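What follows is a set of notes on a single structure, which appears directly below.
Yeah, one chain of the complex is gone here, protein chain that is, but the others are all in their spots.
Chains here go by letter, A and B, matching the order in which they are written, and residues are numbered from 1 within each.
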Amino acid sequence: MTTTTERAVGQPIGRIEGPDKVRGTARYAAEYQVGDDLAYAWVAQSPVARGTLTGVTVDPLVEADDVLAVLWHGNAPRLGAADDPELAVLQSDRISYRGQALALVVARTLEAARRAAATLSLEIDEEPHDCVLRTEHPDLYTPEKVNPAFPSETTSGDVEAAFAAAPVTVDVTYRTPPLHNSPMEPHATTALWANDDLVLYDSNQHPPGVAAAVATVFELPPERVHVITEHVGGGFGSKGSARPNAVLAAMAARVTGRPVRLALPRQALFSMVGHRTPTIQRVRLAASSDGHLTAIDHLAVSHTSRLFEFAEQTAVSTRHMYAAPNRRTGHRLVRLDMPTPRWMRAPGEAPGMVALECAMDELAVALELDPIELRVRNEPTVEPESGVPFSSRHYVECLRRGAERFGWGDRDPRPKQRREGDWWIGTGMAGATYPTMAQPSTARARRLPSGDYEVSIAATDLGTGARTILTQIAADALGVPVSQVRVRIGDSTLPKASVAGGSSGSASWGWAVTGACQALRSNSSSDEAVFDSTELVQKQEKDGKHAFGAHFAEVRVDAVTGEVRVSRLFGMYAAGRILNPRTARSQFLGGMIMGMGMALHEEAVLDPAMGTWVNHDLAEYHVPAHADVESVEAEWLEEQDDQINPMGSKGIGEIGIVGSPAAILNAVWHATGVRVRDLPARLDKILPHL
Amino acid sequence: MDLVVNGVEHSLDLDPRTTLLDALREHLGLTGAKKGCDHGQCGACTVLLNGRRVNSCLILAVTLDGTEVTTIEGVDHPVQEKFLEHDGFQCGYCTPGQICSAVGMLDEVAKGWPSAVSTGEDHLSDADIKERMSGNLCRCGAYPNMVPAIREAAGR
Partner (left out) sequence: MKTFTYRTATDVSQGLEPGATFLAGGTNLVDLMKLGVATPDVLVDVTRLGLDEVGDRPGGGLRIGAGVRNSDLAADPRVRRDYPVLSQALLAGASGQLRNMATTAGNLLQRTRCRYFMDATMPCNKHDPGSGCPAREGDHRNLAILGASPSCVATHPSDMAVALAALDAVVRISGPAGERTVPVTELHRLPGDTPDRDTVLEHGELITAVDVPPLGFAARSAYRKVRDRASYAFAVGSIAAAAQVDDGTVTDVRLAFGAVAHKPWRAFVAEEALRGQPATRESFLTAADAELAAAEPLRDNAFKIALIRNLVASVLEGLS
């Protein structure tokens, strides 16, 4: 028997599927060969933001030899009631947003499907639409809860009295634009029916969830839907649940009796699969003259669609960041004739911490206090709103250690002081936080005749390194080298896993994997063990569990053009035990780079008259390119936390985008004296003030 | 029409609208080249045509009669091993395009081609690698790991 001398967890093991990815043999949802009679589907999307679809006319001369079906609400099969109204595709004449799927063409070839969809005549009674988010909107309301189940409003103390009495206050409004997840792999499904069983090769972050949702819609027993998700080309939240493509592909396959592939075109992702809501956030801070916060007030306004209430939890991180005796947070929502917003990497925290952490920077300036020192002075001893002790909190250590590593110490606090050639140079910082969560999951461990082990769980690896990390966790729990462990994921028929979301994958799945492997190891009489973490997870205290971090940025702003470049971006994290430093570093860096996009580049541009975002492709919706990314580095503190899960790990997939935009914006101010409160900080907002 | 892919000749009867990318993925089963945008805006579909990197999504297959196409399935280059070593990818979807692009790019550097940030005759700096690779988007943000991978693959 082989023995291990080294723990696998904590080792920088390379990605197990890496060789397949660099050779091009890793298969994604639209890449399965499923038979010679494969048909292709293409969606016809609404050209108006509001109205009714009264008819669809097919030109009989267009692609007549190849078109197999044209589906719309007038002829589509009736579906069962869906929990998510976006999955009730082609069921109603109502048009809720521009870009909504109104019809589906199925054809023998991709070329024919696309052409036929483009030439459908959609008969529409158009109605006036309303797509503009504003703080004075008469239909603003307070949602009952915000994502996923936080109270919408919290208050303690007397906020107004504290503001009236405070010697120093900041009252600022920050706006963040709608953002698009834009994973490199567009949402795609290959669907086929085998008798009454449905097989979906689908790109998503939660195979069991997609299987359940699709089963509900088609009124099938859940076990009759089989979702295969071997590799996922990124999701960032946009693939967290079934999207219309899965239902449309399955419907098309049922109607035509053929396997059907539906790969959404890039442009469709900008309306059909979710986005990050725009926000308008008012943050008010009151402080004593020595920099102790006496009141925090954070109100966030965002939109949702007519179809579905998604209430981004924008102000929630403000509830635990800083101590203050008087505090209030709230959310307002308005339903607009817009696509449904959904999760995008760190929903809530990412936009919310822009407003809070930039406001903190503004307060530090008003107080003439170093922004790190301001934060240190307001470090809470327990979670401020719940009163629950933190399971671990090393925010101050992140600030201090990060400042040291970044070289913050000799910073001149005054803006617009450093010039090198045409460049104004400045530095900025901001805090970061992300909740530490775990969700119930089940894993199975098997001893194979070869002596190796197979560990199965219906998780997914969308680039996080999950497949590799679960192998490491299993190896340690079994007490064997990783070479003896084969982890099977990406299949809804495996033991039920939670979603790859909320930075909770490793914690949730690792918990179940640990349990199953330990059970197998302790029972030599059986070759199989199954472990369901539900009970343990549910009895866990939920409050007081967070990862923390600090972001530091150095930017240069071109005095001639107003262009901003990020010379250095640095993150220091306290995120529990780091399970795999190689993949963890990549996760942190990736989040920070997406944060750079949020700060400087990314914005869905609304045309209110057209009722849509006009820059709906990757040429015009600018995600960071190679050349935008200069020095980006991440480090972390060793953090022990035995209250969170068996591995002691906190989620790391999202914290990198939390606070990094604020650090960059604060650095832009320091470089130029220009405070950009309306993201992104593009040159046209800076140049006129230089 | 005849298409030579990774040294193998294929006889195809294609709709003239078929792009090289769709010919590879839907007709030849070579799914290594990815469809990220289908409009030349992301680089995931990058392949080599007679050794030069191109966006296969914007090339009509019918125009290629006789041209040598190399896809990721036909690439065997040190940059692949370096991507593994440096964790130069996460989700992997842009990766075949990044690798084909890097292979083509290093050949351009060898020919002394300039870039927007270099004259082509000087040292291949990190800034130069980034500029030359900017036609390949990576939403996971694996850029900082790809740069040393490419630099080392170039033997620098």
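By our rule, contacts are C-beta pairs under 8 Å (C-beta built on N, C-alpha and C of every residue); 3 or more make two chains touch, one makes a residue touch a chain.
The structure presented is a predicted model; accordingly, all values stated were derived computationally and were not measured.
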Exercise for the section: From the touch rule at the top of the page, work out which displayed chains the omitted chain touches. Expected result: A, B
Problem - Option touching the unshown chain, where A:Asp20, A:Glu397 or A:Glu563 are the choices - result: A:Glu563
Fill in the blank from the handout: Considering the complete complex, of A:Val132, A:Ala165 or A:Leu687, the missing chain is touched by A:Leu687
Practice task
Considering the whole complex rather than only what is displayed, give the residues of subunit B touching the chain that is not shown.
Solution key: 15-17, 19, 38-40, 43, 46, 49, 52-55, 58-60, 62-63, 101, 104-105, 108, 111-116, 119-120, 130-137
Exercise for the section: Mind listing the subunit A residues that contact the chain we can't see here? Expected result: 47, 111, 114-115, 118, 422, 560-563, 565, 600-601, 605, 607-610, 614-617, 619-620, 622, 624-628, 682-684, 687-688
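Simple rule for what comes next: only the chains that are shown with their structure count from here on.
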Handout entry: Between subunit A and subunit B, centroid-to-centroid distance (C-alpha), Å
Key = 28
Fill in the blank from the handout: Within the complex, subunit A is touched by subunit B residues 15, 17-18, 22, 25-26, 29-39, 41-42, 44, 71-73, 75, 80-81, 83-85, 87, 89-96, 99, 127, 129-131, 133-134, 136-147
Problem - Sites on subunit A touched by subunit B in the complex - result: 14-15, 17-28, 30-31, 33, 109-112, 115, 182-186, 231-234, 236, 263, 265-266, 462-465, 582-583, 585-587, 589-594, 617-619, 623-627, 629, 632-633
